[in-house]
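Okay, so here's the structure we're looking at.
Only a single protein chain was left out; the remaining protein chains are all shown in position.
Right after this comes chain A.
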Amino acid sequence: MRLCHSMMNYFPEEVLEHVFDFLTSHRDRNAVSLVCKSWYSVERLSREKVFIGNCYAINPERLIARFPRVRSLTLKGKPHFADFNLVPHDWGGYVYPWIDAMAKCGINLEELRLKRMVVSDESLELLAKSFPNFKALVLVSCEGFTTDGLAAIASNCRFLRELDLQENDVDDRKGQWLSCFPDTCTSLVSLNFACLKGEVNMAALERLIARCPNLKSLRLNHSVPLDALQKILVQAPQLIDLGTGSFVHDPDSEICNKLKNVLQKCTSIRSLSGFLDVNSRCLPSIYPVCTNLTSLNLSYAPEIFSIELIKLIRHCKKLERLWILDTIGDKGLVVVAATCKELQELRVFPSDLNGMGNAEVTEVGLVAISAGCPKLNSLLYFCQQMTNAALVTVAKNCPNFIRFRLCTLNPTIPDAMTNQPLDEGFGAIVRSCKGLKRLSVSGLLTDQVFLYIGMYAEQLEMLSIAFAGNSDKGMLYVLNGCKKLKKLEIRDSPFGDVALLADTGKYQTM
């Protein structure tokens, strides 16, 4: 804005508010609120979406006092390491006080997005009964609730558009929660219950889908069989995002054929996931949607062999995001590199956690991908081994990485060719990828890698370290260097209080 400050003061507040409406990012709105008192005041009264990255950073009362018109709240609880059982179980992150406070103050809550929080059935019941306009509930990696809580949401939220449950730990009470959606509920746009372990009433599910014409995203759980999927898709050809349930059937049966036919009519599907149980020979049924697919998640299906995956991938030329298991092997990744020229995000998860098994995925696959997929900017790669040379090549091929997370299954494995630490490889990555925001390192690493990170990773916001470094120097390099660092997670590394307390002022921005 080129208007000078004094001129802005003569604008009525409505104008300011209208201008601020164009600011969607919470960082922009935070910046705006720091300009002057009147801007702070206008901004706070008009903000509808609030993001709180650490639920203990502020209490609910202060949130409500500052943003009384909040309609959409995003809260994050436990730190990322909690996913891997590295955080004590009683750490906290309860959502109840937030819902309680907002209910008491008459907040017109419409959306609640939670990540790694503890959500009780009481919380869900209170939520369902306190906010008549509630529209969207998204729970990611949460726990503490049962299907009874979901039943309360289904029964009471008359305008529910979104119920999105991603990888939560939910107790199944066998209470027919899905049947609780009343006949009058026709507003669903997104329904994801893939993480639920129990059965749902098929008839109720089919009826629900049939009466929700705006349904765009549907992710089923493993209890929904293939024949039910086929019937559901007949009712919902407008879907954009589909998560199958169980994908097991006699491949020669009429059902698989019917499925293929109905999928041919589902011309809007761009994203596919699920396959929570799969008979590989049924996979050809989904070839019709592969041509236009931009996102594919097969990472829950360890039964699919490399050869089947490869056949499938060859149909997916427009893929932008691929989540897969290391059963694909280096050979499969070469095929991905040759086929998926639009690929931006790749995640390769480990399939065999109990032993070292076969050398499924190594640096060879990664290098092939980097050579074949120039648009790659986000990577999560679990592999048996890595080399500095490979990482150097990858850094040259793909300078656009925003997220680079490498995880060697043996956390301290050195360069497979030279037995050197992997310092140089990661050094090459941070030097080449000037926009890198998130980095996870693994393998044998010394303080040297942290010197590189501190020197080059200027945009780095999140760094994950495990079993790395020699001394406090490593940590000092990072803390002194990475000016934009917001999140730092460290485990099993020799950094002591001296380093971590050396610049406590820095933690204010993290």
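The criterion applied here is as follows: contacts are C-beta pairs under 8 Å (C-beta built on N, C-alpha and C of every residue); 3 or more make two chains touch, one makes a residue touch a chain; residues count from 1.
Here, contacts and distances are computed from a predicted model.
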Exercise for the section: Refer to UniProt and select, among "Signal peptidase complex subunit 1", "BHLH domain-containing protein", "Auxin-responsive protein" or "Sodium/potassium-transporting ATPase subunit beta", the name of the complex member that is left out. Expected result: "Auxin-responsive protein"
Problem - Residue touching the undisplayed chain, where the options are A:276, A:361, A:376 or A:462 - result: A:276
Practice task
Pick out which of A:343, A:407 or A:482 touches the chain that's been left out of the picture.
Solution key: A:407
Completion exercise
Filtering A:28, A:167 or A:252 for touch with the omitted chain leaves A:167
Exercise for the section: Determine which one of A:54, A:130, A:176 or A:306 touches the chain that has been left out. Expected result: A:176
Exercise for the section: Just the residue numbers, please: which parts of chain A touch the chain that's not shown? Expected result: 81, 83-86, 89-90, 94, 96-97, 100, 118, 120-122, 125, 141, 143-145, 148, 151-152, 155, 167, 169, 171, 173-177, 179-183, 195, 197, 201, 204, 222, 276-277, 299-300, 302, 349-356, 359, 363-364, 367-368, 371, 382, 384-385, 387-390, 392-393, 396-397, 407, 409-414, 416-421, 423-424, 427-428, 431, 444-448, 451-452, 464, 466-470, 491-494
